[in-house]
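Heads up, one of the protein chains got dropped from this complex, but the rest are sitting where they should.
Letters A, B and C mark the chains in the order given here, with residues in each chain numbered from 1 onward.
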């Protein structure tokens, strides 16, 4: 799947204690660019002021030698994003930077708060004003509240107000704070550089890029405070009774195969899912081919398990740039063609096992299947390395409206007919969970099962914060 | 004077009730660009959401067809700026746009609040957070406060908290509000278009640009609310005992000669000052020449009164662009040369009366005098159409630190020697006030006299809001 | 006049022997930007390769620190342009750079060749190919011809083929060559820096900018060769019988008032024309006002001679940027308003002498007159400091088609009615020539008189070189 209907979400990166902090943050974000391509930002400090540079676009377009030099510091946090609430405008690009009684603070957030609109409304009612439409801003309002500041551990108190998914990085002039919500929806890792600097990242791929060593994950419900005196850890949130909500979709699609998230390597998990798929749904065929790019790992697994040879059906175009000028008489499959070209000779007359990582709307998968058929494939057996996606995600993955999910109301047979494949199998729910290491109750699989780890009574409207309907008296 | 040590401040523009509101706001800002060239913004509404486009740079660089189209609406407010507090960053470009319990509000401000840092500190102490370093943001915090909202006339109540200079435009989805502080430091005018639209601008030159008719000034201490039902006026602030604080420097230097501010035309005031200067300090000479560009009007007046012929000593370069690459061996007067070229043949051997509008640091005036001398001027009699500037301004004019003002500690004779002119006269304080229409006690002349219209006990530090020193507990 | 129907032409700048040659060339072009704002280029050398940077736009937009650094050299020639033949495309921006048997050569040209199309056709017929549509390229084809190279003085021989106006700068790796055509249509001056470097420029204003000393004009029909050994001069062209063709329009409109061209200061010539105008057409009035900006000098002269006070009727907008987004209901005089604002109070009820430098189509003059009338001028007496323009220019000034010249077929009285002024006078032809220093037969006044200094039998079509009609066999 390289599906425009699921856009990647966000990546965090932090570094404490290196003279090239801003340049290393740039590299750390670049390594995690697959998690968000709409905007990027870095905030640094040298113990005095916080300095920020951020903008819309790719990491390498936002940063250059001049602006990285302008925000030099020994400490930095960075963020690249696709926002799940809040339109993608320059105003919403993170890290957000505020000042208040305690000085300056920057915040970067991966995840989605389901009670942000409610919390915001409460603050607005007592006279607070907001500049962004991001769910993240409310966290700083909570933190700045004198009643909260007077508590023994203000941040513990503040985080107890939040519901939803949040891996956070906070930067003050004297501290960097890394937080993971009590259910651990999104990944967050700690590492170290040879010079002793502490680094934090969503995925370990960022550590490999800068030659850092992985130490451990930030634990669900943990607050890690990093200062010149070292790392200090404490926990917050009540007893989750052993439950967790690690997002299984990180393993299936989001994270990079070279990364380690939730304690295990992504490629190995995906390959295991491909193997499981082969045992659940074997088929007599000539060739196993992945749909580029995310399904490559699962296809390797399927091929290894089935002993069917792994082949190649597509080449990909790597060359981006500005958006395309479509000719008037553009054939309707141009969007697929701009990404993929079929190698006709490799599949003509062949019986194919086509491996996908997931199917969301089904439209682009259908386009690719059609291209394979037009190139002469004799049989097409689609194997999807995840169960059918049937439910909305409220915790950070931007699926389309459930009505647009192909599996929301259709049976597998109906989907098979729509996609025009000879056979179709989705990995079973149990099969999927058998491929990951932690106990079942540590994962969130709500998009497949509808079983939400946090009660989501009334649908949370996205962009609920963009409203402007109330009356202000002057 | 075309003095880099006084950078112009801000311009406001508002329009209610025209389908081309954003394009007309663009023109209205362009016409007032002399008041601020560092950034510009427009916020529009169609009765629902507020839309904003803003950026650093000249009005014509910030706006283009595409982004003006993207914010189309029937109503718009605009701002172009040089900020007097708050560094000039993208974050601080106005109008600022916030949302709060009452929906969205945009604000544009010309002037300077002297108690903004204090008010901000109060809000921070009760947990409010700030995104800009502008003195303007605190006004919205005041307005959003439920205790203020519950008052009969919330805005009256809010404005009573403010000390300093402020002409304001506020935009809600259903209202535009224009305000001038009780002492009327900065100008603000009301006009109308043929289609009945209401327009508001700092200077009437903006009205001429869009073919609008001047109606009247917003009065000091007046709140003008504009809706589809028309204009509603009310007053706030207590009794000022007939006093006012119209900034005399608007007449001397800031406003465009084609504009009408504080009830009279700027060119006519400057020409009168030039005449007065001629009666106060006549001299036997061959030619009266202005220092481009602001002194042209005063030079006309001097020439008319003295009967000495008006000539031309300089040509100016109109072609902007990016900053200059200086050659290594740049002669030290290059900065002046990039702006002005001397017409040697016109002044060689001549006895000149050189008219300046004002002298701030004296450095660029000295450079221009030197260039005239090098070109062969036989005598140079400098006549300055305003008194010596000796004191800081806390109300919106960005003079340098008083220690850098040439007249702060020096006598006129000392200044004459420094500038290397044969004679020097500054317009007297009484002379200056005799050239304007309103009674003396309606003007602020504090930069000349040190007599501040509002008590300024302790010096207000600029950028006091940029601090980040307090401790935030986590 | 600030007339879009006459766009300025070109400026040349050259420097031999300074380590900052490219930066000084940048300054030299900037100082002459009034002669061409559509494109600029610099070619430098260090004795080996020639390096070029050029582009469309203002001098300061084309050059920055990085690209000037990339073409560092001890020698440079530069050009800023408005082309009189050849569409303004990137391809045609000068200096043009070629290579041929003799190595590399760069060429910059101010003027217009009337036999370029014919010469080009001759070369094409023997198989030469062309990359630009500029009349300048043919000069290099002539120079590269072996038959010409074998002559004693090849350049003399080559230049004898050219008909028309040309001030040229040629750059080889070992020489810079400055040339002025035998009739001397366009100016070209020699100067020197303190370090001994030789500089060449169209106008002396460029010398003032870089602190260079004016030495002398390049003479009509002179070839000046500059090498490390110094300056060498020789002449070409036959006997012109004492005739010359210095373009009088340089004095009237093109050149900067601070410059010296054709041996005298431009401001002084214009002021003399204004005086002459006052003696030719005196009038009883209250105020003399120039139409910004070119008429300022003539207005000074008119005022001095007539003893009528010189005033100010307009303010100008200095702030450029991208082109304007016109509101749908733009009033028709917006184009004038974007440049000028009328100071109503200064002219209301006044009898004005309005001084213009020249009238071309009459449309913008009419707009300005209308604005003055609308502002309440009681009488308007237009005085134009040049004769009526009635004929085409083939030598470098881009007048519109003669049919569009207001004076081409109309009498002065008809023009007066069209412009809606109370009286109108154009400076007489004799009056004009009495204000310049050289004998009458040294000037080209063909745009006024139709008396062309070179026989122009058949109209030379502009862009004749853009054709593509012949058949090429393959």
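One rule holds for everything that comes next: a residue touches a chain if its C-beta (ideal position, glycine included) is under 8 Å from a C-beta of that chain, and two chains touch if they have at least 3 such contacts.
Everything numeric here is computed off the predicted structure, so don't read it as measured data.
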Result, missing-chain neighbours among shown chains, is A, C
Residue among A:37, A:131, A:149 or A:173 that touches the chain left out of view:
A:37
In the whole complex, of C:14, C:154 or C:311, the residue touching the missing chain would be C:154
Touching the absent chain when the full complex is considered, from A:119, A:143, A:310 or A:447:
A:310
Over the whole complex, note the residues of subunit C touching the chain we left out.
48-50, 90, 96-105, 121, 124-131, 133, 140-141, 143-149, 153-155, 170, 172-175, 177, 223, 225, 465-474
Subunit A residues that touch the omitted chain in the full complex
19-20, 23-24, 26-27, 30-31, 33-34, 37, 58-61, 63-65, 68, 195, 205, 208-211, 256-258, 260, 264-265, 267-268, 271, 296-297, 300, 303-304, 309-312, 314-315, 317-329, 331, 334, 337-338, 341-346
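Just so we're on the same page, only the chains that are shown with their structure count from here on.
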What's the call on subunit A versus subunit B, same or different interface residues, using the half cut on shared numbers?
same
In terms of CA centres, which chain lies closest to the overall middle?
B
What whole-Å value do you get for the distance between subunit A and subunit C if each is reduced to the mean of its CA atoms?
61
Compute the distance, rounded to whole Å, between the mean C-alpha positions of subunit A and subunit B.
48
For subunit A, jot down the residues that touch at least 2 other chains.
none
